[in-house]
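Some chains omitted; the rest stay in position.
For clarity, chains are labelled A, B and C in written order, and residue numbers in each chain start from 1.
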């Protein structure tokens, strides 16, 4: 039920005040001192959990956020943790008796109380190079925090095209609902994948590249120009966003 | 089954030669004189029908393409037909005893022999302004040619935010699988929609706008920068592409 | 009276020489060694106090500037002080028996001798995220040094649109003369605010964002493209400038 509807239903007597209060809590913000306002109801409202971008946050603030959010939610995703804060945070999480999973080559951590339920949603994640793995892993953690299962295959390349076919065959056999493809440089891999499958493909340009079209610009441009229909795109290095979309697709597909 | 698999299965005796030939026909190209090579098997292979971009094609060539493709397929989408060719093409289609449906404010035509089956997939399509309707209608025709049902609401605007809520309420009540949002100018509507729903949203920047960030550049940039997770993007004015992605999502969601 | 007028009035005998000298002092520059030329008359002439951008200045120079300017003015605004100089400067100010107020998450300091008079001007200041607060606080200090009162509400977001309404209601009830809205990423918040109020809105794109349209570029573009009439814009991160404009508007509105 939407914000407006709740109000109207309350007004018309369709729902009781306690019910309205509970529904409205999906819209309430958890104010954490002066540090942040967490939208802790988003997981329920939109199926997408709250994500903390730790890049501009102090370590002590992160601890407070974890404390507060974990009172209300079962999990939280903390991304782009500063290198120096990473080990400290991990041991803090352990001390709090919380579980955590980190991604390879990334400083993103999924923190949770009890093991996340698995939906039937399955998502394929592919990277063109080894440098793209960090972004892909952010997507994986997001998908998993949305209860989906991930099948990952990294460092596939476009220059060695014969490596792509067996990977897609495996993903099809496992009936993936969507495929995320991370690629920098010329960013041609998502187009290739999209031309070979019948599920939606989400292209993530990574900021790998140099000179003209570097920092992901060429990859973004070629994904947007792709002549393979069925490919949509998120911004450069936005693994989290790609994961959220894929999670939405997979959860919708597997809900029926 | 993939190209490679067919070959292997044939080699290992798993499938017979006639079977292999039929499977391989999904990959054959229909060469139409020197005009075009149509990938007529794509509908079966990828669920996305062949689309003819008529912008650079002569009228006589279009006729030939229709003739040839309609021998093998039940439908074809012809987009961006030149203004002067539009009425001629429509009457040609009638003369050929084919059915057709055109979009509002667009020169895209969906041509078909028998009425398209409807899948259970439902797609919402929203535009910010009246100038975006042409792009939205290209998306609609694409979705319908992929057997999905569309719920359209045009000219919603961002400046009058109170118009958005009832539309989304209706779309939710009809259980849409994905929402396409077309917006030019500052392109803020997809972010707003994405923050209010739990289905994947596909943003289409339209080339409406002027001065700095005009021709859809600001709209594209703000959709890519969107802080609302769950939003993916296609290139400026790419209604056809958005339709294909939404169709893929909806067909997957409704197939189970 | 303008520079030219003063000369003419003097020539025609309309004003005396001492009067002319006093008037002309509004145009005189305070030369501080080789460091800077302070336009100390600007506050009187244009209603906007002198601002020192400390980014490229040595700490010793800053001290000299403060000493000199405070002989002629009641206040000075020093912005973008280097991190390492900030505490030193604050204690120097105290030692000088001057008052100071600093902004949150910014290294801008308003230094003054006696408490600043309050005009009747009231300005609303809103930010989309927590990262925008530093810019907003620069604007606030500028407004306050122009004798206006500020009503601030930070971290409103666009993704959680329901948070906006109560804030605007409060601002309206306090009869704000103008609203400053700071936003990075897709920069949609100023458009939304502008569509809901009847006072001038000043959009400040902040350099928050990444990938395509990052560093405030998407935010700037979408504010310039805004279809909500009544919105004007300053450059990326230019909180000081936004404050000056809002101060000008509010002082004009409250002067009558």
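Note that in this section a residue touches a chain if its C-beta (ideal position, glycine included) is under 8 Å from a C-beta of that chain, and two chains touch if they have at least 3 such contacts.
Predicted model only: the values in this text are computed from it and were never measured.
K.L.:
Beyond the 3 chains sitting in the coordinates, how many copies does the whole assembly comprise in total?
P.N.:
8
What we mean here is this: only the chains that are shown with their structure count from here on.
K.L.:
For the protein chains shown, what form does their contact graph take: line, ring, star, complete or other?
P.N.:
complete
K.L.:
Of the chains shown, whose Cα centre falls closest to the middle of all protein Cα atoms?
P.N.:
Most central by this criterion: A.
K.L.:
Distance-wise, how many Å sit between the C-alpha centres of chain A and chain B, to the nearest whole number?
P.N.:
Distance between chain centres, rounded to whole Å: 26 Å.
K.L.:
I'd like to verify one number: the distance from the centre of chain A to the centre of chain C, where each centre is the average of its C-alpha atoms, in whole angstrom.
P.N.:
39
K.L.:
Could you grab the centroid distance between chain B and chain C? Build each centroid from C-alpha atoms only and quote it in angstrom.
P.N.:
Centre separation, chain B to chain C: 49 Å.
K.L.:
I need the residues of chain A touching at least two other chains; which ones are they?
P.N.:
Residue numbers touching two or more other chains: 220, 235.
K.L.:
So in the complex, which bits of chain B are touching chain C?
P.N.:
Per the touch definition, chain B meets chain C at residues 128-129, 157-161, 185-188, 191-192, 194-196, 209-214, 217-228.
K.L.:
Touching residues of chain C toward chain A in the complex: what are they?
P.N.:
104, 130-131, 155, 157, 159-160, 162-163, 210-213
K.L.:
Mind pulling up the chain A residues that touch chain B in the complex?
P.N.:
Residues 2, 4-5, 45-48, 51, 165, 168-169, 172, 177-178, 195-200, 202, 220, 224-225, 229-235, 240-242, 244-245, 248-249, 252-256.
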